[in-house]
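All protein chains but one are shown at their positions in the complex.
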Amino acid sequence: MSKSLKTTGEDLWKNKADKVNSELFTLTYGSIVAQLVRDYKQDYTQVNLQLEKMGYDIGIRIIEEFLAKSQVGRCQSFKETSEILSKIAFKYFLNITPRVENFSTDGKQFSLILDENPLAEFVELPDDEKANKQLWYSNVLVGVLRGALEMVQLDVEVAFVGDVLRGDDATEIRLKLIKILKDEIPAGED
Amino acid sequence: MSQPSDIIQVSNPTQTSTKSALKGGYNPSLGPIQLPTSYQAQLASTASSKRNIYDHSLSRRAPEVNLSSLSYIFNVMIQYSQKNSKGIQELEGKLNTLGYSIGPKVLELITLREGKNAKREIKLVEILQFIHTQVWRTLFGRVADELEKSSEADDEYMITDKQPLMSEFISVPKDMGQLNVNAFVAGIIEGILDVCYFQASVSAHTVETPGCPNRTVFFIKFDRDVIERENLRFHK
Partner (left out) sequence: MTIYSFWVFDRHCNCIYNREWTQVVNPSSSTSASASSNTPTASLTGSINSKDNEDTAKLLFGTIFSLRNISNKLSPSSTTMTSANSLKSFATTNYRAHYYETASGLKFVAMSDLNVKDLQKELRFVYERIYVDCVVRNPLCPVDFKHQGKKITNGSFIHGIDRFFGTL
């Protein structure tokens, strides 16, 4: 199964994605983060929050494009979700394939390990303890994942647990399935 | 890092990790700093040496991402700037500032990649051609459409892009009339011109033509001093 997902992702990237220089992408994102850091006067917790909010706004849009282009239907399991995220979604949008690791025994939690991260290419955090401890530079991804998954009725908790920018061993995003959301029902019906 | 697909790691990390673990890396007045080996070892053992950006080569050809990912990021930038602006002008000003901040970085990257062929442009027309051609090609994958000099004033120039990449998906609602989000790109140009000592102000204007609703003219107005310097140097 995962073999075919990989091919799907690669075909999608090759044939359906308009491509652009990733440096323009990196620099554009960088200018946003830098602006937020200035606007929130180095309050990195606030910056993280804002980045996540921005990501959420992207997530609820990006999911539609993803579903439209990929023709992927609803996932049958969270396991399938993880594979589709890594091999198709990340491939299509960022041209990377994060590793899916550390699935919990109940199948409700896993990690995405990003060996490459186009958002943070050539980024170095400011040389102060606070930024290194508090800022999740790529936190926009957290919001994107949460927003996008919510639109396909998966209520998921998403957070960075490591980032090479901070000196961690790996850039790792942890996803935890809270619940599967129900369809909304029109007013006046039961 | 053990992934075969990881093409980023150009240099050998085991060779360079101890050296590059130096915080700050290079002191302009002293050159590279050699720290005592004990300190180096201590640094190397801290996680910060794991994957250092100095290990990466800047010269390699840039990889690509999906254009839509860039548009989504650009979109939130616009929304964020809009939230904190009172009008179109202020919004464009904010986008310009954001672009301005990356202009010098774009310039550095391009000149670095050109290697031996790189030169510092000192003629006004040449720096404009550089922007019209190399900068556009690096950022947007193709050269800009036109480069013109204003017939009315000697300090005004225009670069035209029929289909600007950054605003491909943006249709501006009527109540935002004059807004052109390419103010961001105008900012990049301004940033580049400034670090090259061609101080100018750059703005983006929509000048629609049939079939090109997003056609944008980047209007470049140089500071008086720049024009005078140019005349003294090359025209007298």
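The chains carry the letters A and B, assigned in the order they are written, with residues numbered from 1 in each.
Simple rule for what comes next: a contact is a pair of C-beta atoms (placed from the backbone, for glycine too) under 8 Å apart; a residue touches a chain by one contact, two chains touch by 3 or more.
Please read all numbers here as calculations on a predicted model, not as lab measurements.
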### Query
From the list B:170, B:195 or B:212, which touches the chain that is not on show?
B:170
### Of A:5, A:34 or A:72, the one touching the omitted chain in the full complex
A:72
### Task
Spell out the interface residues on chain A facing the chain that's missing from view.
60-65, 67-69, 72-74, 76, 151-153, 183-187, 189
### Task
Determine and list the chain B residues touching the chain excluded from the picture.
68, 71-72, 74-76, 78-79, 169-173, 176
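One rule holds in what follows: only the chains that are shown with their structure count from here on.
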## Note on the structure
Between chain A and chain B, the Cα-mean centres are separated in Å by 25
### Message
Which stretch or stretches of chain B touch chain A in the complex?
### Response
1, 3, 5-6, 8, 23-24, 46-48, 50-51, 53, 56, 58, 62-70, 72-77, 79-80, 84, 98-99, 101-102, 105-106, 109, 138-141, 165, 184
### Message
Going by the contact rule set out above, which residues of chain A touch chain B in the complex?
### Response
13, 17-25, 27-32, 34-36, 39, 50, 54, 57-58, 61-62, 65, 92-95, 97, 99, 115-116, 118, 121-124, 127, 140, 164, 167-169
